[in-house]
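Take a look at the following structure, please.
One protein chain omitted, others in place.
Every chain is named by a letter (A, B and C) in the order it is written, and numbering of its residues begins at 1.
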Amino acid sequence: MCPREAPNVTDPIHALVWAEGSAAEEEPDTYPNDVNAAISAHLNEDDDFVAKTASLTDVHHGMSEPDLAWADVVLWWGHRYHGDVPDGVVERIERHIAWHDLGFIALHSAHYSKPFTSLIGATGDLGEVRNNAEAEHIEVRTPDHPIAEGVDDFTLPKVEMYGEPFDVPDPDTVVFHSTFEGGGEFRSGITFDLDSARCFYFRPGHEEFRLYHRQDIRQILANATRWAAGRD
Amino acid sequence: MCPREAPNVTDPIHALVWAEGSAAEEEPDTYPNDVNAAISAHLNEDDDFVAKTASLTDVHHGMSEPDLAWADVVLWWGHRYHGDVPDGVVERIERHIAWHDLGFIALHSAHYSKPFTSLIGATGDLGEVRNNAEAEHIEVRTPDHPIAEGVDDFTLPKVEMYGEPFDVPDPDTVVFHSTFEGGGEFRSGITFDLDSARCFYFRPGHEEFRLYHRQDIRQILANATRWAAGRD
Amino acid sequence: MCPREAPNVTDPIHALVWAEGSAAEEEPDTYPNDVNAAISAHLNEDDDFVAKTASLTDVHHGMSEPDLAWADVVLWWGHRYHGDVPDGVVERIERHIAWHDLGFIALHSAHYSKPFTSLIGATGDLGEVRNNAEAEHIEVRTPDHPIAEGVDDFTLPKVEMYGEPFDVPDPDTVVFHSTFEGGGEFRSGITFDLDSARCFYFRPGHEEFRLYHRQDIRQILANATRWAAGRD
Partner (left out) sequence: MCPREAPNVTDPIHALVWAEGSAAEEEPDTYPNDVNAAISAHLNEDDDFVAKTASLTDVHHGMSEPDLAWADVVLWWGHRYHGDVPDGVVERIERHIAWHDLGFIALHSAHYSKPFTSLIGATGDLGEVRNNAEAEHIEVRTPDHPIAEGVDDFTLPKVEMYGEPFDVPDPDTVVFHSTFEGGGEFRSGITFDLDSARCFYFRPGHEEFRLYHRQDIRQILANATRWAAGRD
């Protein structure tokens, strides 16, 4: 094992923000350049980050060796095309996590993505799923966690709902916990230690709603990227 | 389940004709633009059809969500690269079959393709296979089936032979049955009902011979595309 | 100058059929795979031809050195993207015409294409242009020319009209001549000798109408391809 060198804290954090392409196909007015462009742009407004987009349709599916060597953290948004991610991509990500402490952030439907389910060793199955544009109340369960910095409890007016049981191992921390207008609850922001690397799952992010433009969500993703890079 | 709306019978039938690319690689003088270009072109000569080509090397392997939402029927020709089709492609096709009554037509070596074997729940294994450029006599077993409309018994002068046993479930209809110059027989044109969706397998179509340019084969594929779209 | 070797008359004629992509963009129900796919498919139904599609968006704009070395004839359909063809492409085509007697066939709006205007040394400007879906009567002016073989005078029911004066040098032969329902006339099928190479311009082919599927047009394009390859 070859842990990542102690980062120079003045270097920007390199975030490789991956999306599969379906959000731009299905919601061209909401994410005309896909979810990864929106998230990258938000991170890039802060000098602490350099965020590059990557996509299923890029060469080597956006996860080439040089891309992964460059990255401190991978953020992953997928929905319809999980099965199109070849196993070799997952193996490359896992090697960079194991050898170089690459951070990994799984977003929304990425609970079913190959890299996430492989990392946590579980199915990522959900209980009930409803797409009723209902409200979600998010409670900060661990206010002193770096991912919660500057974030208070908040409510998203329209979401696709996911319910427990969420088939994941016991998380190391439940940072955020959700309850839904139509009933049900979910561990919406959870961390997993992967030896010395770090993984975070964050539930909100359905492609029909403009959640990634909200200030609270942006704050959480910036915090999580910083934390997953070991810079908290 | 969400069955496809009753089609407007004046709309053209949308056929998404997929091929893996090997025929153009291996037989550039026979199918210089691949088998899917030949089949699409034949369908497009008839105002009833709009046929688009799709390929393993296209974005999302030619089976994106928008492509599948557009299509009434998928025709599939594969031979050497079955294993390069990601599972996600198969899952997308199956979902569109289950939810939207997408029709599926498997051609020749596609008896081993991932979508076909998954749909029928069997291996698609063959008995004897001979590539001796021998004759195949095709008998119309179910003359009143829409796929046989305007087709009489006919003989292909040179084919690659497939023999029984063909490991598929009992078909709903055996439309065509073959016997071969060098011996052996095969259920060459068979239908499977997939709840309210429709699947057809058609045996002839080896890449070395110009079978897809024959009038009898073209008639069968046009009939089958119309039937699989529920337009018979 | 290095004239092409006398072809082996049993070899198929290699046709490289180029289109710019706009017909598939603008008329997806008429030419879902673009005009070049339709023309290639028709040629490929005849064992005398092997026709490959090429496109503006291919590597080297579909006119690489190996593509041109393979080709006996280039057929060219362009409309909106003439200016996107780099000068290097034109130079490569002209070199293959000058050194290897490559044949060149310009279709419809290719009167304004860079290769055609460069070859003939004129602007290709038209007189009146009307897109009124009017009829065009095509008279065979030179019945004994190989391009007219098997073709009688015929009428196209709906066309985009081009009128004289057509700014081209005096053709070597006017094979076809058109008059239009709304008035006007045009030299619709004309040949130019380019030293030992051969060039043909053919007017019909507007992307809104299904002209390339007509038997008379297909006969003319097959004849012209054979003639431009020096195989008459």
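In this text, a residue touches a chain if its C-beta (ideal position, glycine included) is under 8 Å from a C-beta of that chain, and two chains touch if they have at least 3 such contacts.
Just so you know, these numbers come straight off a predicted model, no measurement behind them.
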| item | value |
| --- | --- |
| Shown chains touched by the chain that is not drawn here | A, C |
| Options A:H137, A:K158 or A:H213, residue touching the unrepresented chain | A:H213 |
| Which of C:E26, C:D47 or C:E91 contacts the chain that the document leaves out | C:E26 |
| Interface with the undisplayed chain - residues on chain A | 12, 28-29, 31-33, 37-38, 40-42, 44-45, 47, 50-53, 210, 213 |
| Hidden partner chain, residues of chain C it touches | 21-22, 25-26, 56-57, 80-86 |
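The rule we apply is simple: only the chains that are shown with their structure count from here on.
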| item | value |
| --- | --- |
| Chain contact graph, described as a line, ring, star, complete graph or other shape | line |
| Chain B-chain C separation of Cα centroids, rounded to whole Å | 34 |
| Where chain A and chain B are represented by their mean Cα positions, the distance between them in whole Å | 40 |
| Approximate Å spacing (C-alpha centroids) for the pair chain A, chain C | 53 |
| Of all residues in chain B, the ones touching two or more other chains | none |
